[in-house]
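Excluded from the complex is one protein chain; the other protein chains are retained at their positions.
Letters A and B name the chains as they come in the text, with residue numbers starting at 1 for each one.
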Amino acid sequence: MKGRSWGIAIAVAALGALIGTVQVTGSATASGAEAPGSTVTLTVGLQQDLDSPNVTAGYLVSSYELWNLQYATLTDKAADDFATIPGLAEEWTASEDGLTYTYTRRDGLKWSDGEPLTAEDVAWTINTSRDQEWINHSATTANLTATALDDRTVEITTSVPDPKLPIMDVYILPKHIWEGPAAGDITTYEALDGVGSGPFTLQEWKPGQEWTMVANPNYWKGRPAIDQVVFRLYTEGGAMVAALENGEIDAAHDVPADLFVEMQGRDDIVTIAGEQGGFTELAMNGMQGGLGDGHPALLDLNVRHAVAHAINRDELFERVALSIGTQRDTLGVSANTEWNPEIPEDQQLNYDPAAANQLLDDGGYLDTDGDGVREMPGGGQKLIFRYAERSESSQSAGIRELVTGWLAEVGISTEVSVYDDTQLTDVIAAGEYDIFVWGWTPFVDPDPLLSYFTCDQVTTDVESPLYNDANWCSDEYDALYVEQNQELDHARRVDLVHQMITLFHNEATYVVLYHDADTQAYRTDRFEGWLRQPAGVGPVLFSNTSPTYFNLRPIGAGSGGEDDDMSTGMLILLIAGGVVVVGAIGYFIMRSRSRRDEKE
Amino acid sequence: MASLVLLIGFVILAIITPWITDRADFNAINTGDNPTNHPPDGDYLLGTDRYGRSVALQLMWGARVSLFVGFAATVLTIVIGVLIGLTAGFFGGWIDSVLMRITDWFLVIPFLPTAIVLAAVLERSLWTIVMVIGITSWPSSARLIRSQVLSVRERLYVDRARALGAGRLHIVGRHILPNVTPLILASATLAVPISILTETTLSFLGLGDPTEISWGGMLDQAQQSSAVTSGHWWYYLPPGVAIMLVVLAFTIFGRALEEVLDPRLRKR
Partner (left out) sequence: MRAGFVIRKVVGALSTLAFVVVFNFFLFRIVNRDPVNSMFRGRNLKPEKLEELRRKFNLDGSKWDQFVAYVRQLLHGDLGYSLKGSRPVATVIGEALWPTVLLVGTSTLLAMIGITLGYRAGWRRGSAFDTTATSFSMLTYSMPEFWIGMVFLGFFSAKLGWFPVGGLEDPGSHASGLSKWLDELHHMMLPALVLGIAYVGEYMIVARSAMIETLNEDYLQLARAKGMREDEVRRRHAVPNARLPVVSLSAINFGFIFGGAIAVESIFSWPGIGQATYLAVRGPDLPMLQGLFLLISAGVILANLVADLLYGKLDPRVLGR
């Protein structure tokens, strides 16, 4: 009968649990004895898994951190100010025409697996990435040709003048590992080889859980003081913060804003609001591409200024961003703050509902039918703007509620639709919106972000969307863009960029709401030597070149400590196990007794 | 009948909320001076959230959305179920086979994952949620109605009506529908709590309409703002308790109704 097999199953389970209970004490002490001292582990909590360890396939921030640690570059960037400093190359020279650079690599370079790192690895990476258009390389290498002159020297030639050279910050890959995968579709390579030239290399990746990187003994600056770095994933920020507070992890990236603010009072934890120029903007449809059906009122500069005046950016920054980041009303074009201009006071578009109403009244946008919503001059179409909300940001609901409330107060109504990033990209490309709120994160060089707002980047074919999501452009801006792109005098270039940003601000197709910050926190009792990049304002983790990790030193012998919290839960587990065992044994005995009764 | 009282109480509260409270009171532009993440006290019966919005007010307004979705989705479920069940049961033959094959497909494929993928590819709105629930939960009511129609059809007076030359539509309207109505009513009452629970789960997964506040949406916001791990219990306990009470009340009432209306159940 089935009843009997049940009893046996339970008994077997109980026996297993019993054996488990007996052995726990032994194993607990054993692991306790071997853990401290032997390996120095830095554990970093985050909420975004790697997308791929393969640098030709991944594109998420988390993966960049992996590559920053695993692959060294020819030229490096200073932690303080992004100044170009020697990396794998110890020196370089430029030709007279500025089109050819010759780099000399350090002596005795080795990959983490012991193979020599030569000029051939460099040349192969640059040429192959150009030919195969690797997504994270080709923006830099598209116009380059590299030749290994000898074992230590590589010559790089650009086909067009490039102000970014001699910076060569692409990840150099080990040819002996990647040559095979590159023969087929390189993006399908799993890249779990863990061979690199940076301070740490990938040891193990448990998707959805964590990945572990170990110190590279062959790193050209020497072996790091930390033995391994564990990147631990959390699906929810609060859980990550709890783990940081009880010492399960040493540092955390992307802490929820509320919890970040709460943690600022603790003396065992340092909070870092790291800025890299990323910003959040409210964009109005500039309708330059001739696609879609943007609201005609938005073509009027005064209406755009009225919208800007209606929005209380101070309050948004305080209540939505919880004052984390910087209040700034201009484009962030670089992680480096020197590119940020100050807008003259008389051109600023600050919160001023009265001014907004005045601008709209003067322009003839009146509410003639008394329903609280203005109409186009002379009656007709109402000022009802379609507001596209982005679902993939925790702040967008708060921004929407405030912004639509303020717009209503100056007689502008809104219709809200919510889109994920893919849908929103489509809606913007098709021009079927009036307002959206999204953001950008720039590179170190301002050129890419500035290029997005040129006429070349305005989408004119729905099928092939381009980057200009302001859907606005002007000849004046484009002329300045070309000029800065060829200006080799740094101070002059900075000035040109300031002019461009000011011009873009005054056009108000973008109302920059604030500059965001990465919210990070680390414990003070484990490691010292945390580096912000750039100095003073940048993040300590997930920065442009991630210099922190190599710089960290453990404090004293402190490690472990998680076992205290575990004991209660473990105790309950053991008691539960015990109850199951006793109960099952009792059940089994009773069954066999009643069985015996039946037989009699 | 405590369940019925509770139900009526919730419905009345949902209906009168716009008269006794002001939606603008928890619009973020008006809550700038309120304390944020504030535990319950005399001023805020259920505390406030990160924007200083009263949780109690959100709970009251959320009842409207949750109940609306619950009722609307149920209506849709029952309409589809009745149409298919009636057609299959009345016509029989190959129509019945085809319809029941489709019904079986929908019965077997898992309900919640189907609702999730449907909601994920469609636009975020209350109507999407209503539609998704309707599309995924009609099969059991269709089966129920069909079997009932089959048994009614076999009864004598339908035969007599047919003998008298009554049209098919007439038979359905006059004889079959009145006979299956009690059953429809009972199964509708039991479908409402399932719809409410489904709405809750979908909204919690971020598939709800973010511009409307529902109980599931509140739980999602609580989760997104780490209310659980930071001890802001007043943000996630009340919506859960409200859902539990409404679902419990509907279920108890529905079962009671079923026993009264379905003679087969009463016999036991």
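Definition applied: a residue touches a chain if its C-beta (ideal position, glycine included) is under 8 Å from a C-beta of that chain, and two chains touch if they have at least 3 such contacts.
In this text, all values refer to a predicted model and were calculated from it rather than measured experimentally.
Visitor: Quick one: which shown chains sit in contact with the chain that's not drawn?
Guide: A, B
Visitor: Per the definition of touch given earlier, which of A:Thr104, A:Thr158 or A:Gln228 contacts the omitted chain?
Guide: Residue touching the absent chain, from the options given: A:Gln228.
Visitor: Looking at the full complex, which residue from A:Ser159, A:Thr188 or A:Thr524 touches the chain that isn't shown here?
Guide: Final answer for the missing-chain contact: A:Thr188.
Visitor: Looking at the whole complex, which of B:Ser137, B:Ser214 or B:Ser230 touches the chain that is not displayed?
Guide: Considering the complete complex, B:Ser230 is the one touching the chain left out.
Visitor: Given the contact definition stated above, which residue among B:Leu13, B:Ala120, B:Leu185 or B:Leu261 touches the chain not shown here?
Guide: Missing-chain contact among the listed residues: B:Ala120.
Visitor: Spell out the interface residues on chain A facing the chain that's missing from view.
Guide: Contact residues on chain A toward the absent chain are 1-3, 20, 23-24, 27-28, 31, 41, 43, 45, 49-52, 54, 57-60, 63, 133, 135, 138-139, 187-188, 206-210, 212, 228, 230, 232-236, 238-239, 242-243, 246, 248-249, 392, 420-426, 429, 440-441, 448-449, 451-452, 464-465, 467, 562, 565-566, 568-570, 572-573, 594, 598.
Visitor: At which residues does chain B meet the chain that is not included here?
Guide: 101, 104-105, 108-114, 116-118, 120-122, 193, 197, 200-201, 204-207, 216, 219, 222-223, 228-231, 233, 236-237, 240, 243-245, 247-248, 251-252, 268
One rule holds for everything that comes next: only the chains that are shown with their structure count from here on.
Visitor: Could you grab the centroid distance between chain A and chain B? Build each centroid from C-alpha atoms only and quote it in angstrom.
Guide: 40
Visitor: Of all residues in chain A, which touch chain B in the complex?
Guide: Chain A residues touching chain B: 236-239, 241-242, 256, 258-259, 262, 315, 319, 389, 391, 394, 397-398, 400-402, 405-406, 409, 416-418.
Visitor: In the complex of these two chains, what residues of chain B are touching chain A?
Guide: 27-30, 32, 37, 50-51, 123-124, 206, 209-211, 221, 223-230
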